[in-house]
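Before any comments, here is the structure.
Showing chain A:
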Amino acid sequence: MRNSAWRIGAVVAVLATGLAACGGQSSTTGGGTAAAGGDASSIKVGILHSLSGTMAISEVTVRDSELLAIEEINAAGGVLGKKLVPVVEDGASDWPTFAEKATKLIAQDKVATVFGGWTSASRKAMLPVFEKRKALLWYPVQYEGLESSPYIFYTGATTNQQIVPGLDYLKEKGKKRIFLVGSDYVFPRTANKIIKAYAAANGMQVLGEEYTPLGHTEYSTLVNKVVQAKPDAVFNTLNGDSNVAFFKQLKSAGVTAEQMPVMSVSVAEEEVKGIGVDNIAGHLVAWNYYQTTDNPANKKFVEAFKAKYGPDRVTSDPMEAGYNAVYLWAEAVKKAGSTEVEAVKKAAGGITLDRPEGSVTIDGENQHIYKTARIGVIETDGQIKEVWNSGKPIKPDPYLKTYPWAGGLA
Partner candidate 1 sequence: MSGTLLEVRDLSVVFDGFRAIDGVDFTVEQGELRFLIGPNGAGKTTLIDVITGLTRPASGSVRFEGWDLVGRKEHEIVRMGVGRTFQTSVVFEQLTVVENLDLAASFRRPLWSLARRRRGVSAAVEAAMATTGLDALAARPAGVLSHGQRQWLEIGMLIAQRPRLLLLDEPVAGMSGEERSRTGELLVEIAKDHTVIVIEHDMDFLRRYASQVTVLHEGKVLVEGSVDQVRSDPRVQEVYLGRAEDRDKRPAGGGRAGAAGEGRTGSAGAEPAEGAAVGSAAGEVT
Partner candidate 2 sequence: MTATVRDAAPVAPPAPGRSWRDRLRGPSVFVLIAVLALVVAPLLLEPFRLGLLAKYLCFGIVALGIGLAWGQGGMLTLGQGVFFGLGGYAMGMYLKLHDAGGDLPDFMVWSGVERLPALWIPFENPVFAIAFAVVGPVLLAVLLGSLVFRQRVRGAYFAILTQALAAAMVILLVGQQGLTGGTNGLTNFFDLFGQDLAADGTQRGLYVVVAAVLGVLYLVAWQLVRSRFGRLLVAIRDGEDRVRFLGYNPATIKTITFAVSAGMAGLAGALFVPVVGIISPALLGVVPSLELVVAVAVGGRFSLAGAVLGAVVMGYAKTSFSEEFADGWLYLQGALFILVMTLAPKGIFGLAATLRDLLPGRRARA
């Protein structure tokens, strides 16, 4: 009996040291010698998106475009004469996992920078990690603003580059009575606060404001509320699969885009396929980029993307923003002559590149990007046709300080 006791003890001990050894081992393999990751001929960069779980559907596409950018940069000789080596991690649609993997990328893989995140929640979870460890995150998705971390670059739109132009467009078209529909989380709630402030200042009327839980699929009651309120337009901040259910049920309730257009800010080319063109054609979206955006840089991007991932694939705004992020970081590194975080931050301000969405410039102050706002209408072929743009890149203003009506918001 005593022997068996010791046998158990021994097994446990072996297991524990094995665990410890594994931990230690992977840390040394990840460690490397160079101060900022990689070695003499390579630079490690982290890519951190949800590859599994509910968000994978969206985030995988951004990972793809970021990998494409890295491939292109390497083909063109790399950065500072070194090749970029991506270290891809899975955030698993789970915010604490994002924080954990970000820590791993920084502490263990010692990457020079990280491109990643989609949901606001994942960004908020990663933010303390990057700030405490003084590492860089490039976040590629439009978001609710009211944030400006010194260790994050925001390559998607902030509210004054997407929501405000969307409202401007509706106002211009005489759609004064609007109904707000959104998923119940941070972005829609913040966006709707801004919309209500805008409406109050611009003689528009908000007839209703409804939220549904993430993943909600039963919209008949909500559609009924919308129909009864008879708004001129709906401003839609629903996220993910809920959009499919909402548009299907809106369509079958007999609502047409002519009588009551829906302006969406989270529906891009990728989502249109799943919703079904039938159900959404004619409705409006607000972004900074469409696959159809007409310029040589975009033509090259779309072709390269389809060549790498297949002709069926589409490109979308967040994908383009992720693609840009890699180029903007590479440019900043070249300018700084180093991958060292503070040097890159300092060098980044003012960098201007011609990207698929047109000219983009890094605002050195808030680390957001000057972007052109574009309103599009969904065509019957699933593509989005631009019907309006802001003419020139809009200066990012995450706290809406330059808008008098937004005074009470933050």
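One rule holds for everything that comes next: a residue touches a chain if its C-beta (ideal position, glycine included) is under 8 Å from a C-beta of that chain, and two chains touch if they have at least 3 such contacts; residues count from 1.
Candidate selection criterion: all candidates are chains of the complex that A comes from, given by their letters.
Nothing here was measured: the structure is a model prediction, and the numbers come from that model.
Peer 1: Hey, among 1 or 2, which one's touching chain A in this complex?
Peer 2: 2
Peer 1: With touch defined as at the start, can you tell me which chain A residues reach candidate 2 in the complex?
Peer 2: 1-5, 7-9, 12-13, 16-17, 19-20, 22-24, 26-27, 51-52, 89-90, 92-97, 99-100, 103-104, 107-108, 119-121, 124-125, 127-129, 132-133, 144, 146-147, 184-186, 189-190, 193, 211, 213-214, 409-410
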